[in-house]
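With one protein chain withheld, the remaining protein chains of the complex are depicted in position.
Each chain gets a letter, A and B, in the order it is written, and its residues are counted from 1.
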Amino acid sequence: MRTGSSFLTRTELVYFAILAAVIFVVFPASMDIFRLNLFGKYLTYAFVAVGLVLCWGYGGILSLGQGVFFGLGGYCMAMFLKLEASTPEATAIQSTPGIPDFMDWNQLTALPTWWEPFHSFPFTLIAVIAVPVFFAFVIGLAMFKRRVGGVYFAIITQAIAAILTILIIGQQGYTGGVNGITDLRTLLGWDIRTDSAKYILYFVNGGLLMLCLLAAQFVRRSKLGRILVAMRDQEDRVRFSGYDVANFKIFVFCLGAAMAAVGGAMFTLQVGFMSPSFVGIVPSIEMVIFCAVGGRLSILGAVYGTLLVNWAKTTFSEMFPELWLFAMGALFIGVVLAFPNGLAGLYNSYVAPYVKRLISARGAGRRMAPAE
Amino acid sequence: MNAATATVASNTDYLLAVEDLTVSFDGFKAVDGLSFYVDENEIRVIIGPNGAGKTTVLDLICGRTKATQGSIKFKGAELTQMREHQIVHAGVGRKFQTPSIYEDLTVFENLEICFPRGRTVFGSLAFKRDGEVVSRVEEIAETIFLSNQLHERAAFLSHGQKQWLEIGMLLIQNPELLMLDEPVAGMSVSERKKTAELLHRIIQDRSVLVIEHDMKFVEDIAHKVTVLHQGRILSEGSMDKVQADPKVIEVYLGH
Partner (left out) sequence: MFDGYTLSELGSILAMQGFAGLILFSVFVLMALGLAIIFGQMGVINMAHGEFMILGAYVTYLCSHIFQNYLPGLFSIYFFVAMALAFCASGALGMLCEWALIRHLYKRPLDTLLATWGLSLILQQAYRTIFGAREVGVSLPDWMMGSVPLTDLIEIPINGLFVMALTLIITAAVGAMMYRSGWGKQVRAVMQNRVMAGAVGINTERTDRLTFGIGCGVAGIAGAAFTMIGSTGPTAGQLYIVDTFLVVVFGGAASLLGTIASAFSISQAQSAMEFFLSGSMAKVLTLLTVVGILMLRPQGLFTLKVRK
C-alpha cells in the first residue's frame, strides 16, 4: 500500500497462493463431482465480481447490467455448442434438419445469417470477448463522454439489462426464448457432459479465474489503478491533472465486461445451457452483492464473497426456501449499512492484526487464516 | 508583422487573450463581454466583491464551464474549443478554492499522478516509477514543505498542507499559466507567511492569474490588478491606480 511500486507484495502473494490452494486442492479433494461442478458454477460468477471490484470499488462506476456481458459471453459459447449439437443426423426428425431444435419449433426453415459464423470455433472464442466488449464500449462511449455517472449510469445499465432480457425472450425463434439455449453436448467432438470433462472444465475455469485475478492485480497496482481511485473521489480534479476521465472509465468498464464474458462462456461449458435468467436485472444486481459481501475493494474478497453467498443460497434455499429471500434482503441491507467493505474489511480490521501479531510472535509463521 | 495584420494578430502577442467573453446561466450573465490580456511572466490579480464572476472566469479558462460567446486564446490556441485535459496539456494549471486533492492516496501518489507522463489509458498501464519521477516528486515535495509527509495519506494533512499539496500538484505539471483561486484563504498566520514565500518562489518564469481578497498579499505580488464587478471589468491597471479609482472604492474597497 505504501510504495505501490511492486506488483505483488509478499503478503499478497501468500493470499493468492491460499486462494489457488483452495480452488485447486481443497475443493477437488473434498467434494464429489456434482458439488465440484456446482462450485465451478459459482466461480464463473466470481469473474463478474472481480470485474465489479475494478469498476465499482475502484472506479466508482456501479453497473447494474453486468448480467448483459455475462449473458452475451455465455450465449456466444452456447450458439457454437448448439450448432455443433444440431447436425442433420441428430436433428433428422425435425421438419428442417440441421438447425437448432428451437428454431424448428418456431417454424424457421433456415439458419439466420448471424448464426452462421458461430460454426467456427476460433470465431466463437473471439466473439465471446469481442461482442460484450464492443457492447460495453458503445455504452461507455455514449455515457461517459457525456459525463453520465453515478445513479444515472446504474439505472441506464439496469434498463439495458431489462431490454436485452425482453428481447431474448421475445425473439424465441432466434434465441431459444425463455428456456434459453439448452441440450448442449460436445465441444469440438469432446463430450462436456461426462465427469472427466467436468473435472477438466473446473480446472480450466479455475485457471482462467486466477489469470483474471492477476490481470486485475496488475491494473490495481499500475498508475491506472491509482487514477481510478482518484477519479472515484475527485473526478473533476483528475481532468485538471490532465487526464481524459471518460477514456479511463470506458477502459475499466470494458475490462469488467470482458471478465464477465469469460465467466459467462465458462458457465455455459460447465452447466450445459444458457438462458435469459442469467442476463436480466435480478442476476445482475445479485452479482453486485457477491462483490459487496466480499468487499468492494478486494479482488480476492470478491471471490470468497461469491462463493459464500452462492453456497449459502444453495444451502438455505434447499432447507428453508421461504427464508432465503429474507436472508438475501437482509444481506443487502446489512452489508451496506454495517460492513461497507465486506469480508475483506472485516478481515483487515479484526483478523489481519491478529495474524500479524502471531507471525511476529512466532518468527516466520506459516499458517494463515484462509480469508481476505 | 506589417500594420495591416497587426490588429488581427495582436492577441497572439499575449500569453493569454480573453476577448468578449460571456457566459449566461438561464439569462443571468455571470460574465459579460469580458476582455483582458495577460503577458508572459506577468502576475495578474483579479479582485472584486462576491459574485463578481471571478471564479467563473477561471472556470471558463480551464474549461470547467463552457462560454456562451467570446474567445480565450492561450499561446494562439483557442481554449473554448478544447476539453479540460487538453487545456492542461496546453500548459494551464488551476488550483481550486477549497483544497481538491486525492484524499485516499499518499502525498507521493498525489504528486505522481500529476507528473506529466503516461496520461493515456495504456500509457498509465505501462507507467513505471523510475528515478526521474521519484526525484521530481521529491524535489516538489521539498518546495511545498511536505518532504516528511511523502508517504502519508493526504486525508491526514492539515488544511494548509492540503493547499500546499494542491499547489505542488500544479507545479509538477510545470504550467506556463498558473491560476490560483484564493491560495491563502483559511490559513493561519504562519501558514500564510510560508505560502506567500512559496508563491514568490514558484511565480518565477511563468504567468500567474490569482484571485485573492487579502489586499496586503495582493499589493505584495501583483504586477497588474483587474477589478471585476457584476461580470464586467470595473477597473484595470497597477495597484496604485486601481486603489485610487473612485468606482473601485465605491463597490469594493470601501471608504
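The rule is short, and it goes like this: a residue touches a chain if its C-beta (ideal position, glycine included) is under 8 Å from a C-beta of that chain, and two chains touch if they have at least 3 such contacts.
All of these numbers come straight from a predicted model, not from anything done at the bench.
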Taking the full complex into account, find the residue in A:Ile169, A:Leu187 or A:Val309 that is in contact with the omitted chain.
A:Ile169
Specify the residue from the set A:Met77, A:Leu201, A:Ala258 or A:Val288 that touches the hidden chain.
A:Val288
Chain not shown: contacting residue from A:Leu13, A:Val148, A:Ile200 or A:Leu358:
A:Val148
Residues of chain A in contact with the chain that isn't shown?
56, 62, 64, 142-143, 146-148, 150-152, 154-156, 158-160, 162-163, 166-167, 169-170, 281, 285, 288-289, 292, 322, 325-326, 328-333, 335-337, 340
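As a working rule, only the chains that are shown with their structure count from here on.
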Taking each chain's centre as the mean of its CA atoms, chain A sits from chain B at a distance in Å of 45
Contacting residues of chain B [partner chain A, same complex]:
62-64, 83-85, 88-89, 93-94, 96, 100-106, 109, 112-114, 116, 118-121, 124-127, 129, 151, 169, 173
Which residues of chain A touch chain B once you look at their complex with the stated criterion?
2-5, 218-219, 222-224, 226-227, 229-230, 232-234, 236-245, 247-248, 251
